[in-house]
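Submitted below is the structure of interest, expressed as structure tokens.
A protein chain is absent from this complex, but the other protein chains hold their places.
So that you can tell them apart, the chains are marked A, B and C in the order they are listed, and the count of residues begins at 1 in each.
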Amino acid sequence: MKAGSSLLLGSLSAALVAFALTSPRVVAADKVDPAADAKAFQNFFFQKFPNVKHEDFVNGPYSMNEDMKRQWQEKEEFPPYEFALDAGKEMFSTPFKNGKTYADCFPNGGIGIRQNYPYFDTKEGKVVTLELALNRCREANGEAPYSYVKDEMASLTAYMAFTSRGKPMDIKIPDDPRAFEAFENGKRYFYTRRGQLNFSCASCHVQSPGQRIRAEILAPALGILNAMPIYRSEWSGMGTTTRRLMTCNSQTRAVPLEPQADEYRDVEYFLSYVANGLPISGPGARP
Amino acid sequence: MTTHIGPHPTRRLILQGAVTVALIGLGNLPFAPARAAANDKYPEEAFKQKSEADAIKALYGKTAEPSDKVKLDAPEIAENGAVVPVSVTTTLDKVTSISFFVAENPNALAASYKIPDGTMPVVANRLKMAKTTNVVAIVEADGKLFSATKEVKVTVGGCGG
Amino acid sequence: MKRSLALVMLLASSFAPAARAANEADYKVAYAAAEAASKEAAGMRNQWTTTLSTLAAAKKAGDGGDFDRAVTAAKEAEALAKGSIVQATSEKNAWKAMEIR
Partner (left out) sequence: MASSIRVRAIANGDITEVQALIQHPMDSGFVKDAKGGLIPPHFIQELKFACNGKEVFVADWGPAVSKDPYIKFSFKGAKKGDDLKISWTDNKGASDETTAKIA
């Protein structure tokens, strides 16, 4: 590590401390109002990109750049996630050793319900994501859980997303203070700077969507999870929401948390709720 | 060939000369059908060539001239070097072969297609590109080679970690 | 001229012992401090990847007996860990500045 970086560090920490003290807008106790947050969040993007159709935001970078959109539409004719989709469909209907299938674990047999995930489980008092629910279903039926970042989980969530394509995101926040706290915790995670590069999710996906970060165009935060899971050319493979969150962490030089950590579940809850009304477009293909 | 000073060296030399000329001439002949035969066989040699010029020579045995009748469609900036959608279409007729080259890939020749008659001279595929370089499409029409070239920018994405 | 030269030589030599090569004890102290800071950062769930890689480099150099490099790397790792701690502390409230309201 060059000596230069410790110099950078010294100035960084000094700047941070100064910034914290002078930040004028530190409000003592905010009343958590998810509905107002969602409205403000959506309006921010609708006003920042007036000529992007509202439902197009779920196409991430392709809603921001015509040349990228053309490349994407060409790929969508025969998308690279085709195999994951077929594998997911087959796995979804293959019974466990005890004869049950995933359909027995999910409302409506797991078909066309992706838009309601993640949901807040009032019994457990925590957010439950689709990936977590799938692994819990496997464990409840005596099967080993899948890795949250590998192909099997991606194939299953790809199929479930596909069955909900076009349905508007419909995340509910029950009248339970723990649900409001999970939403707030997710929002805080989204705006918190981390890693040696000192970026938050918002630094890229709120302040500079549509701009390039080397070869890639940054996706807007609005509807950014609607296309999950995604086939990324960079990984030349499928990626679940968990894989995307963990790789984003390491890109900013922050050590990723464990898969399905509370922070990840809450930020997924926050990002999905503020995208309510926008269509599910998963599985997606991305750079 | 050792020159042998015999009684009629000049006649012998002339004879030898004639024989070699014939051979060279012949050499072309079997070569031509061989190249035609090569069409069916996998062009191993061409795929081994480093540069695009050598690959074209190994594959077709002649050089190409740029032509605006060959329309090459490739992105300005590749979304990702691993999956670059590239396609070509042409108004030339009697097209028998279409090939794609990525100039600065480890081996220039990426893909080569045989177009039997009755098949349209249009191909779309997805190629890997090692770095920013020229993508070249070659169309063999009525025995002659025509080309179109486009530079595609390739770099990694993200802030790097 | 010669006398001042001798003076300078004397001064330089007196500093010399302080800058002698780091030994294992120095490495152990520096590494322990870096490790403690890194643990604190992990406790705040805000560890940086470069802290861990620099700490590992320090350990590798230390195990290899190159204590100079090991101490430098350990100090670097400590600075990185401290940076992540400052970041986590200040972000407790700083995040609101960027919030869309």
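Rule of thumb we're sticking to: a contact is a pair of C-beta atoms (placed from the backbone, for glycine too) under 8 Å apart; a residue touches a chain by one contact, two chains touch by 3 or more.
These numbers were taken from a predicted model, which means no experiment stands behind them.
Student: Mind giving the shown chains that are in contact with the missing chain?
Tutor: The undisplayed chain, in the complete complex, is in contact with A, B.
Student: Touching the left-out chain: which of B:Ala64, B:Ile77 or B:Ile115?
Tutor: The one listed residue touching the chain not shown is B:Ile115.
Student: Need a quick check: the contact residues on chain B for the chain that isn't drawn.
Tutor: On the chain B side, contact with the omitted chain comes from 42-43, 47, 82-84, 87, 102, 105-107, 109-116, 118-120, 122-130.
Student: With the missing chain put back, which residues of chain A would touch it? List them for me.
Tutor: Interface residues of chain A facing the absent chain: 77-78, 80, 82-83, 86, 90, 236.
The definition used in the following text is that only the chains that are shown with their structure count from here on.
Student: How many angstrom lie between the CA centroids of chain A and chain C, rounded to a whole number?
Tutor: 36
Student: Going by the contact rule already set, what residues in chain A reach two or more other chains?
Tutor: Chain A, residues with two or more chain partners: 250, 253.
Student: Of all the residues in chain B, which ones touch at least 2 other chains?
Tutor: In chain B, the residues touching two or more other chains are 161.
Student: Mind pulling up the chain A residues that touch chain B in the complex?
Tutor: Touching chain B: residues 67-68, 70-72, 74-75, 80, 197, 199, 204, 213-216, 233-234, 236, 250-253, 287 of chain A.
Student: If you look only at chain B, which of its residues touch chain A in the complex?
Tutor: Residues of chain B touching chain A: 75-83, 85, 124, 126, 153-161.
Student: Of all residues in chain C, which touch chain A in the complex?
Tutor: 42, 45-52, 54, 57, 73, 75-76, 79-80, 82-84, 86-91, 93-101
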